[in-house]
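Notes to accompany the following structure.
Omission of a single protein chain aside, the complex is shown with its protein chains in their original locations.
Showing chain A:
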Amino acid sequence: MIRKALWLSATSVFLTLFTAGGHAEDRVVNVYNWSDYIDSSIIDDFTKKTGIKVVYDTFDSNEILETKLLAGGSGYDVVVPSANFLARQIQAGVFQKLDKSKLPNISNMWDVISERTAKYDPGNEYAVNYMWGTVGLGYNVKKVTAALGTDKIDSWDVFFNPDKLAKLKDCGVYVLDSPADIIPAALKYLGLDPNSTSPDDIAKAEEALLKVRPYIRKFHSSEYINALANGDICLAIGWSGDVFQARNRAQEAKQGVEIGYSVPKEGAQMWFDMMAIPADAPHVADALEFINYMMTPEVIAKSSNYVLYANGNKASQQFIDKAILEDPSVYPDEETTKKLYTVAPYDPKTQRIITRTWTKIVTGQ
């Protein structure tokens, strides 16, 4: 879920209306995935093996993808929305059901994940999981220890307690610019249902966030990776794999920056990015072949080793680096898993309240 590129690609919504599919004879599959979300050698291997050319394009926010899909005629064959967005898109008629007979590798999938994704896509008829992760706290170990006197960051309290966050203000706090990730976290911290659509509950979450608002430097969904890695900030609410990438970049830079990631004990959101085929996809057979290839244990393991996110493929786990597989913040242990919650898509009315609340939190208006 690295949102490096600018969302400006929105303008191409209109351009893509004119993109036509390739000729029938040269096999092509147009893939639209999150930026920095695959080991690119996988794409080359796929083309070598099947002769299908992959046109690989990337986005950095669910909203951009959704707008392209809802406008129709996107020309993409495989897209990777997050599950809560997928649910609504299925309802809007954006996707086609997957022909499971063309996906023999589906037997490799992990029931623990499939059960959860079935909440969004009953029977997993429209999509299969690509990667999944959590929303948690990324922090600069040394700076946080210096400011708070402890390196034990295991609770949302470090963020939602104004006294604690005030101490971190000067070294910098970033928050995902994504209400669907942050408002449920606030609700969870307050002991409310993270899926609540009650305006009263959302108002309470707003209040909790406004209390800590003065100490937040920026709301952004991708800059925190570099900001953490460079030591510019000391705390970020971010997506698990992004924080791990920040950790690795910090190690490579050898500037003495040490990054930690914590799944708060109160509970953290679990999200799923799903591979699906748009209803108007021009190359359905090639798309199915691509998705099936991505479910090959060795292939998806290679991807996980590269992007540092867990995948929903049980058979792939034997090929995943031990350090990643045994890291409870990537593959949570049983105890941690119990604390994870999922978030259902918002109905339009709640969505409007959420967005309005978010604008108020972010801009003060």
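Basically, a residue touches a chain if its C-beta (ideal position, glycine included) is under 8 Å from a C-beta of that chain, and two chains touch if they have at least 3 such contacts; residues count from 1.
What we mean here is this: contacts and distances are computed from a predicted model.
With the options "Fe-S cluster assembly ATPase SufC", "Putrescine/spermidine ABC transporter permease", "PEP-utilising enzyme mobile domain-containing protein" or "Lactate utilization protein C" in hand, the undepicted chain maps to the protein name "Putrescine/spermidine ABC transporter permease" (source: UniProt).
From the options A:Asp39, A:Asp157, A:Asp232 or A:Asp321, the residue with contact to the unseen chain in the full assembly is A:Asp232. When the whole complex is considered, the residue among A:Ile64, A:Val79, A:Met109 or A:Ala310 that touches the unshown chain is A:Ile64. Among A:Ser41, A:Gln91, A:Thr150 or A:Ser198, only A:Gln91 touches the chain left out of the display. Hidden from this view is one chain, which touches chain A at 6-8, 10, 61, 63-64, 66-67, 69-72, 88, 91-94, 177, 179, 216-220, 232, 348, 351-352, 355-356, 358-359, 362-365.
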